[in-house]
Structures are given as structure tokens and as C-alpha cells.
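All protein chains but one are shown in place.
For chain A:
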Amino acid sequence: MKTNDVILQTVTKFVLFVIILFSIHLFFAGHYYPGGGFIGGLMTSGAIVLLLLAFDIKTVKMILPFDYIKVVAVGLLIAIGTGAGALFFNMPFLTHAYTYAYLPLLGKTSLHTAVLFDTGVFLVVIGVTMTIIQTIGESE
């Protein structure tokens, strides 16, 4: 039976961007306020799951043609690489560095290597969530 989900699909098209923007906001809030790579990643995968619900696996695969296991691997590499970078400066593993810089538009901004680490976490979370959901979804 084919259900008519015009409303869901139309709403999704708009809401999707709101969710993703909010997840990016959460991601960057991460270091000093509640948020970060994990929550941001979960929210982004929430957006993708919404897309899956409104459309189907094939459509989503067409829009986002990623191998999510590879996404996990890339994320891990970024995260471990950030941690291992400290070794080259003869500091303990996972030591972070930060500085304040004046950027155009943004003004005084804190630049922190933790953002790189969080980017890794972000990708890992998306990769793992989507791998799980796709594996469960495909067997139906």
C-alpha cells in the first residue's frame, strides 16, 4: 500500500535545513557551552533519518552517496590525528592548543584544536548511526 506523505515530504524539505543549521550551531558551541561533536553528529544523523522516513533509502543514497563505514574511518583518522599531532611537539598524547584570533566578520574568536577533534567525533557519530540504521532498514 502506498501512503500519501506529501505533507511529511514537504515539511521535511524545509525542516531539514533548520535541523542541520542548528546541529552546526551546536557543534561549534561545543567547547565552552553545551554541545559538541557528539550531539551535533547525532542531530545531523537525526536529520538524515527524517529524510529516510519521508522518502526512502534509495533516494537518500542518491542524495548522500557515502559509504558510512568509510565516514567512520575518516572521522577516526581526524580525531586520532589531532591527538597524535601533540606527539610532534613533544607533548602528551591528546594535548590541545588554542589561541585567540581576530577574524573578519566574526571578531575575536577562539581557535582551538579541539574543533578538529570534534570534527572527527562528528563524522564518527554520523557514520555509526547511519550504518546501524541502514543495516536495519535494508533487511526489511
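Basically, a residue touches a chain if its C-beta (ideal position, glycine included) is under 8 Å from a C-beta of that chain, and two chains touch if they have at least 3 such contacts; residues count from 1.
The rule is short, and it goes like this: contacts and distances are computed from a predicted model.
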| item | value |
| --- | --- |
| Name of the absent chain as recorded in UniProt (options "ATP synthase epsilon chain", "ABC transporter ATP-binding protein", "Na(+) H(+) antiporter subunit D" or "ATP phosphoribosyltransferase regulatory subunit") | "Na(+) H(+) antiporter subunit D" |
| Options A:A84, A:L111 or A:I132, residue touching the unrepresented chain | A:A84 |
| Identified contact with the non-displayed chain, of A:P34, A:P65, A:P92 or A:G107 | A:P92 |
| Touching residues on chain A - with respect to the absent chain | 69-70, 72-73, 76-77, 80, 84, 87, 90-96 |
